[in-house]
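Showing just some of the chains, left in place.
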Amino acid sequence: MKVNEPILRVENITKEFPGVKALNEISLQLEGGVATAIIGENGAGKSTLMKILSGVYNIYEGEIYYKNELVHFQNTTEAQQKGVAIIHQELNLIPNLTISENVFLGREPLTSLGIIDYPLMRKNTAKLLERMKLQVDPDTPIFKLKVGEQQLVEITKALSLNPEVIIMDEPTSAISENEVEVLFEIIKDLKAEGKAIVYISHKLDELFKITEKYVVLRDGKFIESGEINATTEDELIHKMVGREIIISRESFQCNKKECLLSVKNLSLKNLLVRDNYLLKEVNFELFKGEVLGLFGLMGAGRTELMEVLFGLYSSRISGEVYIKGQLHQIKSPRDAMDKGLALVPENRKEDGLVLGFNITKNTSLTVLDQVSSAGFLRKKKDNDLATKYMESLKIKASSPNQIVEKLSGGNQQKVVLAKWFATHPEILMLDEPTRGIDINAKNEIYKLVRKQSQNGLGVIFVSSELPEILAVCDRVLVMAEGRITANIEVTKETSENQILKAAIPKIIKNDNA
Amino acid sequence: MITLKKHLSYSAKFQSLIALFVLCLVLSLLSENFLTTANVWNILRQVSVNICLSVGMTLVVLTAGIDLSVGSILALCGAVSATLVSYGLELEIFNLFVGFGPLSAIMVGIAVGWCLGWFNGWTITRFKVPPFVATLAMLTIARGITMLWTGGFPINNLGKEFAYIGTGWFLGIPMPVWITAIVVIIAVILTKKTPFGRHIYAIGGNERAARLSGVNIYKVKMMVYAIAGALAAVGGIIVTSRLDSAQPNAGLTYELDAIAAVVIGGTSLSGGKGSVMGAVLGGIIIGVLNNGLVLLNVSPFWQQVVKGLVILLAVIIDKAKAREE
Amino acid sequence: EGKQEEGSKKKVAVVVSTLNNPWFVVLAETAAEEARQLGYEVNIFDSQNNTAVESEHFENAIVGGYDAILFNPTDAEGSVSNVVKAVDSGLAVFTMDREVNSNRATSQILSDNYAGTVSLGKYFVDQLNKKGKYVELLGLVGDNNTWNRSEGFHSVVDYYPDLVMVAQQSADFDRNKAMQVMESILQVHKDIDAVFCGNDAMAMGAYQALKAAGLEQQVKVFGFDGADNVIQAIEDGRIAATAMQFPKVMAKTAAILADKYMNGEREFIQKLPVDVELVHPGNVDHYTAYGKKK
């Protein structure tokens, strides 16, 4: 049933940015009814290539043929009209506009009076959301949605163009299992309709589920391509990284003597709904040298829990937090830091980084006293700190002075990690730390986390990916609807279902609050 | 939940309503002359000009821009219309004389405003000049041209018809109020119901995203500044007609009042958030305040102090209200 | 007479073109004070040199139930509509200092800026012995008093070809601006003999600049208004001369006429000129700030 004629053909694409050759003589072709996986490490050039294909960058060398016709998209609109749609790696939504307004932005349906036909727009959006199995009102403003929900809206928006070529740049980085399933269903449909799909993800297992072909990029160069089921995960990793790496869970024992953190009956009011709680009577303990996993479906309340512990919403909480045995009121992030806490937030662009700063300034922002003496900043100390972490975390950038906005998604995430490792915390809270990070870097982070924990660091590791939970954690807490629903010791025998079961909310509510 | 969200954004939109209400309540208790129909019309007539400017300013601010030139454009366009209506236009080169009726003179005035605003938009989009600088430059330039045009002297005796715009009544409502009402209604529809309007919000909310969604940022911005200019001209014509005289230094520092109205109305200067109605309320608050302080016979020096404090208070109340929800 | 029992007090509004200049503060406050003396409830309105603001004040005054307005107009023509509005709604309007080109005002107490600068111009000419270089500092370019004064001055001075104006700049009636403009002018023309300023604030500013440049002896500074520190300055020879208008006299007269009006009198002289007098070292001891010594 597959119609294997190339819809889009790319020849010798080269793209340079000041200081980096992001793409170097890349050629590939996309066939209808086929999902092609583009894989590569952070900074390999995947997003850049996709931005060229979708008209975001219109300055490049090389040719693009759309259905054997030479094209050079000047802007995204041209690409869309041709039939190339992209789901960007970073969200591109207008916070204060509603879902339907965002989905149809720039293509609003009009009534005979020349004003927007809201009923129609709403109806169409609702249909699309239906297809995405996303139960929210089309009139909800975007800023009220969680990261995951926003990602789904992005996908909806791309589909609403019903394009011939659909580029998905890490669409699953922010959404959890069941949404992924929905997405895969949709991709299958699209393939059946003979559309060409580009699928970028660092979650290799997904590629084997949903794609037929793969293309490997490394340092902006084309490495090789082929049939996905003619290869294995390890081979792919090898091709991406250029060397062997083994992801193994060596068994480790942390002796639960010293209790670093103990939370008693912690509750958090919901601002938006009277006597509704985002967190309800949360109780748990974190021990010295322990890596505590925190699993849950999207919207379980994990981020809120982390943020509360880090001193946000201090006015809306009840319950006690004991750090090393004594009771503490944590009023602000500063407070939390002084007490040895660190939080790598879920949303690196909004909460993690000052995008206009370079790597150096972002890294030292948490520890300016460390890099200054006599009250004055010391440039050398500042740079050394950054360079040190760029090496240890393998951050790919032209120099410590590179503006983080210009870094690839994954490298940005590493900078966030760097600035928190720099504070030498006793309790490290990681909210989805491996989101958008390549397999190699993930492994680095796992190793780092383990190493730090061996030296007595207590880690809370929030993740929506069971494999990595099982890979790094000694123990896993499962959350659903703001409650802790399970507390499971991780051993060789621990099964994914066991954890998943606890994560499923008891009563499936239809509103998202 | 959904209704709640609606409610939230609603009360956010009409933030300053409470403040206004409280203000009026207090004033009507303190002075029996405040809540008279005469005074209500009086206030509305007085705020009409500022509201015209504020509406234009809202559009600009929603795109995360700013327009400091409205005051000067107001003066220039007022002067142009006045000259045309009272002297007509003389083109030496073709030794040709063109007479103007009030309406055509007004049209020209508004056209001039549109063009000046368009020029603002052009420098801002074409040369990436920060709106603050571009419009600040226009502030000086337009004022200078006004001086050159008028030689520093007012232009007077503009005739009955022209005066009607500013001083006349229609169906028991003052003309300026009519004009402003129409402007506001159009602006509300424009911002809330048309793609153009949504694009304004989109640009202010996330310019990059708007561009990637295929919004023609340049066109929208040009339009917005042009409209602001045209509305400034409308204001200028109202002022001129009310005084039956075009003052070369009319509209000095009006830009501040206009921006104040916009911000008090809950529109954020970083763009994307806010509404035309908000600006209207903001404008009315300022007008009511000015009027009230006079009725209460507060001495001019104290007036400034009180005015500042009240505005501060008004906004604080709103914020508190907004937060508690 | 003019005394009413509390509560039913009649109300008088003092609408003044600006309070950003001490001269007008004196005008406004004297008028207000006098009216209070006569037993009226008084309020001062500041038009901020803006005829539109002025018309708002008039509307508010009309609504606020005032009975008379002691009025210092922002503009001879622009203020006409305001006066008419007020008179039509039964208020009496007495203008002070500046004229309104309308016969509807109840009475106008005027100080003739033009005539004042003419006499100042004459004095200027013979102080310089009909020859020399001078600089003129204008007031706000958009203000018609600026031009009245400038024209009055030039109507005399321009008859003398040997009196050359080397620079004419605006300093917005502002002391600081005047100093800065003067400083810059002195970079080009160090050989000037005199400066004519549209008001006393600018005169003092110009003097400050000359002093800093060490030219205060060589250059004669002429002002206009009769502000206190200028009278002082004329006494100790820092300023050559100024034209004294009599804000206090005008204000008092206006208040008294208003009181007459309240007590039923309706016949008033349309225009009541209060002439502007030249103040120079020769006669300065007869004068004090904004008026004559008693």
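Per-chain numbering from 1; labels A, B and C assigned in written order.
We take it that contacts are C-beta pairs under 8 Å (C-beta built on N, C-alpha and C of every residue); 3 or more make two chains touch, one makes a residue touch a chain.
Just so it is clear, the model here is predicted, and its values are computed rather than measured.
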*For the full structure file, work out the chain stoichiometry and give it in label form.*
A x1, B x2, C x1
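Following the convention adopted for this analysis, only the chains that are shown with their structure count from here on.
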_With centres defined as the mean C-alpha position, give me the chain A-chain C separation in Å._
72
*State, to the nearest whole Å, the distance from the C-alpha centre of chain A to the C-alpha centre of chain B.*
45
*Taking each chain's centre as the mean position of its Cα atoms, how many Å separate chain B from chain C?*
33
*Where on chain C does chain B make contact in their complex?*
19, 41, 43-46, 49-52, 55-57, 59-61, 63-65, 74-75, 77-78, 80-82, 140-144, 146-147
_Contact set on chain B toward chain C in their complex_ = 33, 36, 38-39, 42, 45-46, 49, 146-147, 150, 152-154, 156-157, 163, 167, 239, 242-245, 247-252, 290-291, 294-295, 297, 299-301
*asked:* Quick check on the complex: what are the chain B residues that touch chain A?
replied: 1-2, 4-6, 8-9, 189, 193-195, 198-199, 201-202, 205-206, 208-215, 272-273
